[in-house]
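The complex is shown incomplete by one protein chain, all other protein chains being positioned as in the whole.
Labels A and B are assigned to the chains in the order they are written; within every chain, residues are numbered from 1.
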Amino acid sequence: MQPLRVLVIDDSPFVYKAMKRAVEAQGHSVIGHAENGQMGLELISQLKPDIITLDVTMPIMDGLQVLQRLDHEKIDKVIMISAMGDMELLKQAKEYGVRFFLNKPFQPEDVIHAINEILTRER
Amino acid sequence: MVEFGEFLSVALKDTLSMFGLSVERNSTIVSETLSSSGDVNVVIGFTGDVRGSIVIALPKETASAISAIMIGSEEINLMAKSAFAELSNMIAGSAISKSPRFMNLTPPSVVTGENIFLMISRVKSTNMEFNLNGSPLTIAFALE
Partner (left out) sequence: MRDGIYEFIEDYLSDMFASVTGDIFNSTLTESAIGLSETSDRRFVIILGLAGQYKGRIILETSSNTSDTLLQRMNFGEPVSTLQEQNLFLGELGNMVGGKFITALNNSFRGLELRLTPPIVFSGENLSVITPEIESIVRHFSTDCGVVRIDIGIEGVKPWLNLENF
C-alpha cells in the first residue's frame, strides 16, 4: 500500500503525538500539525494531504467551522476527533458529510481502521 | 459504584494505550473516606444525576515515567502537568460516557507538593490500585 500523507488538525500536542504514533506504525506519515482551524485550512491547501484528522473543539476556528469551508472531496478525507459528549457537534459534522469519527481515547487500531475505510471508498 | 470503577479502569487502559503505555490492575479497596497523598494528584469533580469526585494519584516515579513518554522529559513541569490533566480528562470523560447516568465534569486540577494530605469526603470511596511497569498509580472515586 502506498504510504499516505496525514495532516493532523488538533490543539492538543498529546493527541497529535498519539495520532502520529498510530499513523507511523502503519507506515504512513504525518506531514503537518495545525493547532487551530485557520492554520488547518492553510495547511490543507498547501500540503494537499490524503487524510485529515480534525478535532471538534479548538481555539480561533473549530472543527465545524473548518468543515463549512471545505469542499466535498476534502470532507471525504476527514476523520473527526471528538471528546465524549460532543453529540450535538457530531450530528452537525455528519450533516456536513463527515463519515468517519473517533472518540477520545482512541486506539491505534481505530485510526488504521478509519484510514482503511477511507481508502476503500476512494476506489 | 462497582460499575463506575470498571468504566474508569477500562478508560485508564484505553487512554494510556494511546501512548503505548499499559497498566495492570492490582487491588481495589473500599474506604470510608476519599483521601490521597500522591506527589501528583489530579482531581476532577462531577455533578448531574450523581455528584462525586475522582482523584488520580501518582508518586513521583510514575509521574516521571508518564512525563518521559508524553513530553520527552522526566521533569514534572507545566507541560507535564498539562499532559496529566489531559490524560485525566480523557479517562474521566470516557468513564462517564459509558455510564447510563448523566454527569458533567469540572476541569481537571493538578495538585503537587510535599507531604500532601488530600481528603474529599466522608462518603464511601473506592480506591483502585494499578501499576505501570512496577510504578504505582491509584484512581480513587466517591459518588454521593
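Keep in mind that, in the parts below, a contact is a pair of C-beta atoms (placed from the backbone, for glycine too) under 8 Å apart; a residue touches a chain by one contact, two chains touch by 3 or more.
Being a predicted model, the structure only gives us computed values, none of them experimental.
S.K.: List the neighbours, among the chains on screen, of the chain that has been left out.
M.R.: The omitted chain makes contact with B across the full complex.
S.K.: If the missing chain were put back, which residues of chain B would it touch?
M.R.: Within chain B, the residues that touch the unshown chain are 33, 35, 41, 43-48, 51-53, 55, 78, 81-82, 85-86, 104-123, 142, 144.
Going forward, only the chains that are shown with their structure count from here on.
S.K.: So what's the Cα centroid distance for chain A and chain B, whole Å?
M.R.: Inter-chain centre distance comes to 28 Å.
S.K.: Could you list, by residue number, the parts of chain A that touch chain B in their complex?
M.R.: 12, 14, 17-18, 21, 83-85, 103-108
S.K.: Please output the residues of chain B touching chain A within their complex, sorted ascending.
M.R.: Touching chain A: residues 11, 14-15, 17-20, 70, 83, 86-87, 89-91, 93-94, 96-97 of chain B.
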